[in-house]
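Some chains have been omitted; the remaining ones sit where they do in the full complex.
Labels run A, B and C following the written order; every chain starts at residue 1.
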Amino acid sequence: QGQQRGPLVLAAASLQEALDEAANVWAAQRHPRPVISFAASSALARQVEAGAPADMFISADEEWMDHVAKKRLIRAKTRVSFLSNRLVLIAPAASKAQLKIARGFPLARALGKGRLAMADPDSVPAGRYGKAALTSLGVWTGVQGKIARAENVRAALALVERGEAPFGIVYATDARVSSRVRVVGTFPASSHPLISYPMALLRTSTSPDAEGFRRFLLSREGRAIFARRGFTTR
Amino acid sequence: MSFEIAVERRLGDAIICADFTSGAGLTALFGPSGAGKTSILNMVAGLLRPDRGRIAIGGELLFDSAAGIAMPVEARRAGYVFQDGRLFPHKRVRDNLLYGWNRALPANRWMNLDDAVAFLGIGHLLDRWPRTLSGGEAQRVAIGRALLSGPRFLLMDEPLSSLDAARREEIMGVIERLRDELALPILYVSHDRSEVERLAGQVVPVGL
Amino acid sequence: MFAISGEEWEVISLSLKVSGVAIGLTLPIAFALAWILARVRFPGKVLLDALVHLPLVLPPVVTGWLLLLAFGNNGPAGRWLAEWFGITFMFRWTGAALAAAVMALPLMVRAMRISIEAVDRRLEDAARTLGASPTRTFFSITLPLAIPGLLAGAVLGFARSIGEFGATITFVSNIPGETRTLPLAIYGALQVPGSEAVVTRLSIIAVALSLLALVASELLARRAGHGRGGHVI
């Protein structure tokens, strides 16, 4: 009531820690703190479609942003892809497995009877990038029958953390915060389409602070916060 | 005429039928087990719909299949003492007794709780739950509940069957008074010949 | 570990508000549906039955999506309700309550229905002869005798709504102070590796809340059960 309400931001769940920190820093600069709703990009996009009274949308992939853009629900000029990430191959911390990611690297043999944990390669963005990387490296056909498709990156991470899967593919940002997994190798950026997190203001946006917060995220200070968490910024 | 009853109803393979008119006072239904006595009471009360027929009590028409008339159960004002008790298990004895009384128009009530409790000898049971009552105690509460609802006529299905001789005597005395002083029409089922002889102005044989 | 932060208190009280309102308002609807399914015969009864079960069968995310389509600001029901009653659901706690209610409904209806079917109709007949109308009979006999099922349904529904996640986040998103109930907060914590302590704490709180509901219902059932179980004659 008396306190002014900040802009309402719909953001992909994988941005949770970084974006929360950014919001706190922004709020410390005497702005109303943005209200952020973290969920799967697909759910958020559908909410935008259903007329959600929000100010900003940050998606984990371009596809859902394209979807709402096509329906003219965002302000096209405000759309910017400002974050990127890398894909890594991980193993449980105790694992001694050595693998060098390269064309035709023996991932299938290394898996043996075990499974490769990753987000669903058919639907979840991280899974799609992973599939693309494995395909371009020529190992997809060997491992596609051995995938454990998780609901999201964090669930895939949990399977590797528990040692239920000997290997997993997750974002670099996820791998670095878990002490129970070890990064075996990083996929070459060229092996998959650019991972990017687009952001845009929504057409329904009413908050006077929304544009300010967007600029803050794009500012050097804002980018630094994401960089500290392992994102590459553009 | 008190009761003018001519009904027919199929139940499974059996066909229950009754056709009688009776004068004032108590009419006993008498017949072997399974003859259809309870079914007749249920039809009079409105709980069982006759396949065809006509029911009138004291000149008032309760049911007529030809005319398509069927008075709702709650409007008939029957004081029905069931063969199988049917106390409300979730209400204490007092609330069971007052259930019909509370719903009756004050003008229709002709007995109050204290009187009923006194002649039925159930004063010490008022705060008890029905499940803790003995068979005869439950039966007396059921009689009291029916009488307290201020009925226009009584349907009594073996109301005294599990009572001792002294109680029986007392309750029969009350039934006689209801019959004579209030001129209440009563349909009464009993297998006890002495009971029937003492109370009934008329005996209707069922299924004989 | 057991220091509950201010933000967590907010989540807890929101969860209680959402579940309390959802179950409180749904209780009579659920009982009416249970009664209809138990007692009334009509064509298309199986369809009504199936409709009630729908939110149980569909993945919650789909239920949430359907709610979004129907009750979103652009949905037909949502627009109508906003126009006539000024009620909006999108991104509001009312939407979370709606989702919780819808998800809890099948459980509540079933529990109540079993209890209603177990009520001895001869007692209802007796009430009618004592001058009670069908409505009166319902409220003075059927309903109180079905109290065990009513309570069980309320507890099941409450527990279910305290745990409701998928439909809620899909329908009304995950907004702190408005729609971020306990399960959504737990989900958020699960997204952060190494947050097992927070997840555990919040889960224990969720369990404790429904444990309270459970105990309360058992006590109420015991009170209501005093007169029950006995012989009718």
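General remarks:
Rule of thumb we're sticking to: contacts are C-beta pairs under 8 Å (C-beta built on N, C-alpha and C of every residue); 3 or more make two chains touch, one makes a residue touch a chain.
This is a predicted model, so every value here is computed, not measured.
Overall, this complex is built from protein chains in the amounts A x1, B x2, C x2.
Following the convention adopted for this analysis, only the chains that are shown with their structure count from here on.
Note: the chain lying farthest from chain B is A, by mean C-alpha position. Closest chain to the protein centre (all Cα atoms averaged), using per-chain Cα means: C. Averaging C-alpha coordinates per chain places the centre of chain B 44 Å away from that of chain C.
Chain geometry summary: the mean Cα position of chain A and that of chain C are 35 Å apart. Computed from the mean C-alpha positions, the centre of chain A lies at a distance of 78 Å from the centre of chain B. Contacts with at least two other chains are made by no residue of chain C.
Against chain A, in their complex, chain C makes its touches with residues 61, 64-65, 68-69, 72-75, 90-91, 169-170, 173-177, 179-180, 188, 190-194. By the touch criterion stated above, chain B contacts chain C in their complex at residues 45-47, 72-74, 76-80, 82, 84-92, 99-100, 103-104, 129-132, 135, 138-139, 145-146, 149.
The residues of chain A lying in touch with chain C in their complex are 8, 10, 13-14, 16-17, 35-39, 43-44, 46-47, 50-54, 152, 154, 157, 161, 174, 177-179.
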